[in-house]
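With one protein chain held back, the other chains of the complex are shown just where they sit.
The first chain written gets the first letter, and so on, giving A and B; residue counts start at 1 in each chain.
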Amino acid sequence: MASHVVSPAGRPTDTQTRTPSANRRRRDDTRLALIFIAPAAVGFLVFLIWPLIRGIYLSFTSFNLLTPAQFNGLDNYRRMLLDPVFWNALKVTVEYVIINIGVQTIVALVIAVLMQRLTRSMVVRGIILTPYLVSNVVAALVGLWILDTSLGIGNQLLKLIGIGPIGFFSDGPWVIPTIALVNVWRYVGYTSLLIFAGLQTIPGELYEAAKVDGSSEVQMFFRITMPLLRPILALVLIISIIGSFQVFDTVSVTTAGGPVNASRVLQFYIYDMAFGRFQFGYASALAVALLIVLVIVSFIQYRLTRAGQTDLA
Amino acid sequence: MTTLAPAEVPTSNPPAVTPAPGHKRTSIGRVIAWIVMALIMVVTLAPFYWIIRTALSSNSDLLAHPSTPYPVGFSVDSFKRVFGWQTGDAAIAAGGSGQSINFWLYLRNSIVVACLVTAGQLLFSAMAAYAFSRLKWRLRGPVFAIFLAGLMVPAIFTFLPNFVLIKELHLIDTLLGIALPGMLISPFAIFFLRQFFMTISTEVEEAALIDGASKVGIFFRLILPMSVAPLTTLGVLTYITSWNDYFWPLMVSYTDSSRVLTVALAVFKSQTPQTGPDWAGLMAATLVAALPMLVLFLVFARRIVNSIGFSGLK
Partner (left out) sequence: MKRIGKIKSVISSARFRVKAVAVGVTATLVAGVSACSGGGAAQPNNVISYWLWDSAQQPGYQQCANLFHKENPKLSVKITQYGWNDYWTKLTAGFIAGTAPDVFTNHLTKYPQFVDLKVLRPLDELPATKDIRDDEFQPGLGKLWTGRDGHRYGSPKDWDTVGLFYNKDMLAKAGVSADRVNQLKWNPQDGGSFEKTIAHLTVDTHGRRGDQPGFDKNHIAVYGLGGLSAGDNMAQTSWSSFAVSNGWQFMDKNPWGTHYNYGDPKLQETLKWYFGLAQKGYAPKYGAFSDSFGGYNQFAAGKAAIVEDGAWMISSYQTIKDVKWGIAPMPIGPTGHRAGPLGSLADSITTNAKNPEAAAEWVKFLSSEACQDIIAKAGVVFPARPQATQLSLQTRKAAGVDATPFADMVDNNETFFLPISSFGADISAIMTPGLQAIFIGEQPVSYLTDLNQQVNRLFQFG
């Protein structure tokens, strides 16, 4: 149906008295774009870029926050490369991210699809989101209580089915998975809501056509949902991974890095170094390392998932 | 669409669903799906049961009976403490910290801050997202990549410079000081909205352009209305995130005038390194603080679902 396309000749006065930019079919919107990104750009430069540059500078200094920073070249970086606690922190954080994001993304995807294809109930949606309404710290405290080795109801239930008490927050191998799953509980609703919003952009007609053609739900999921969801899913993954790498509150409330560094994740190590031990220069170097890791991971992800393109429009 | 003769339209077992015993519409697949959903509901709600149980118990009984499944020493004192109706010695005797709580003031402060942040983020991020997805300009790609990098700036870098800046602007201990950094920039919101704007069909836009609309006009009158679903989703999530924000509002506020709910309710956490939190009060505070957010979500839930559906023009 193209009958509505009216040739410019049909309404000459309108085209000529409208904004001059309409004439410039060249379509270079630079000036307009700059106006549109102005407020965000101001915030970006002032609240993100300036601190970033300053932080990178500080990573080459020794700085205790209260006296002027003293330049010390690559000393902080040399120390970092030789620091076993740093490498352990990196390893522990990566473990955490893999478990956390792996479980969270799969469960969130399942929930979002179920919300779209199975039920339209508002109650279900509300329930799914409720863990996000609880603060990080409270979620951690509740987890701590429920999973306490001797006083928690979790282990008492396990005793009923004959499994001995598990030191969820005190036994080296269990600590990171436990913290990861506590955070899955908290964030899966948020993540699934984002994915769900993405699912809304997929036209319902595609599903109906597929049904008539004889596809099952599972086939439709892999052939329609996943490909068309890619831009949003990629976004959700990148965001989740970046957030997951920076886990802090839960660790600080439950294990404080213990037992013996088993849960001393990078962000926790950074904060303690900066505000507990007043070695802000070294903490900045650690943070730069974290930044580099995030940039690499995000870049790889962005490319792998071709998040910049969409199959829809 | 098929052009099969009517006689061939299947009326018996539709092949679209997995084979089911008998002629019922519900297939095994659906049953499994419902079971999975139910399991997820249970796991999601179980800790909440624990929160409610603890909120309705009294602290001294909680210590003596830490793992009984039902409330022990049933009392609603914890809620009284949250609203500021039980203070001083009575509160201390019940295991609380005895601080006075000006609940409604803190609630108002939280609302103002969350509104500022949400409104600012939605508007400014939508504008930027539009520039990155729909406007054509040479530097679009590189600038977007730089904005994305903002997602990865470690929090340790931003806290102190932002704090000093807010102080220099004389915005310490003000609500605007709390809201300002989040209000202007959110790389996540820009990214999120850009992904959505990209899925909007270009045909509608071109139609409007040919009709003589300006790009600005298209943004306000076409793109925004069509993006009500993602905008609402983003708005609700941003609101909740801002509502639950603790560290930055804690740092910026010094007096009650700029104290938000999360910061005020920190009196229920442990005050000294040796004593524990006021468990019952803390759980009650969690429930009370979460309630407005739940209401907000339920009010807007419909918008999140019902998009105008223009993204799928054929």
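By definition in this document, contacts are C-beta pairs under 8 Å (C-beta built on N, C-alpha and C of every residue); 3 or more make two chains touch, one makes a residue touch a chain.
All values reported here derive from a predicted model rather than from experimental measurement.
Quick check: which displayed chains does the absent chain contact?
A, B
Which of A:N72, A:T130 or A:S170 touches the chain that is not shown?
A:S170
For the chain left off this view, which of A:G126, A:P177, A:P203 or A:G258 is in contact with it?
A:G258
What residues on chain A make contact with the chain left out of this view?
Touch with the absent chain occurs at residues 1, 3-4, 64-67, 141, 144-145, 148-151, 167, 169-171, 254-261, 264, 272, 275-278.
I need the residue numbers on chain B that touch the omitted chain, in ascending order.
Here the touching residues of chain B are 59-61, 63-66, 88, 92-93, 95, 97-99, 109, 112-113, 115-116, 119-120, 122-123, 160, 163-164, 167, 170-177, 179, 204, 207-208, 220-222, 224-226, 228, 250-251, 254-255, 257-258, 266-267, 269-276, 308, 310, 313.
Here is the rule we use: only the chains that are shown with their structure count from here on.
Calculate how many whole Å lie between the centre of chain A and the centre of chain B, each centre taken as the average of the chain's C-alpha atoms.
About 14 Å separates the centre of chain A from that of chain B.
Within the complex, which stretch of chain B touches chain A?
1-2, 14-18, 29-30, 33-34, 36-37, 40-41, 43-45, 47-48, 50-51, 54, 66-67, 69, 123-125, 127-128, 130-132, 135-140, 143, 147-158, 160-162, 165, 180-181, 183-185, 187-188, 190-192, 195-196, 198-202, 207, 209-210, 212, 214-216, 219, 229-230, 233, 237, 240, 244, 246, 262, 269, 277, 279, 282-283, 286, 289-290, 293-294, 297-298, 301-302, 304-305, 307, 309, 311-312, 314
Which positions of chain A touch chain B when the two form their complex?
4-6, 11, 14-15, 18-19, 21-22, 27-30, 32-34, 36-37, 39-44, 46-52, 54-55, 65, 107, 110-111, 114, 118-120, 122, 124-139, 141-143, 145-146, 148, 151-153, 156, 185, 188-190, 193-194, 196-198, 200-205, 209, 211-212, 214-218, 231-232, 235, 238-239, 242, 246, 267, 270-271, 274, 283-284, 287, 290-291, 294-295, 298, 307, 310, 312-313
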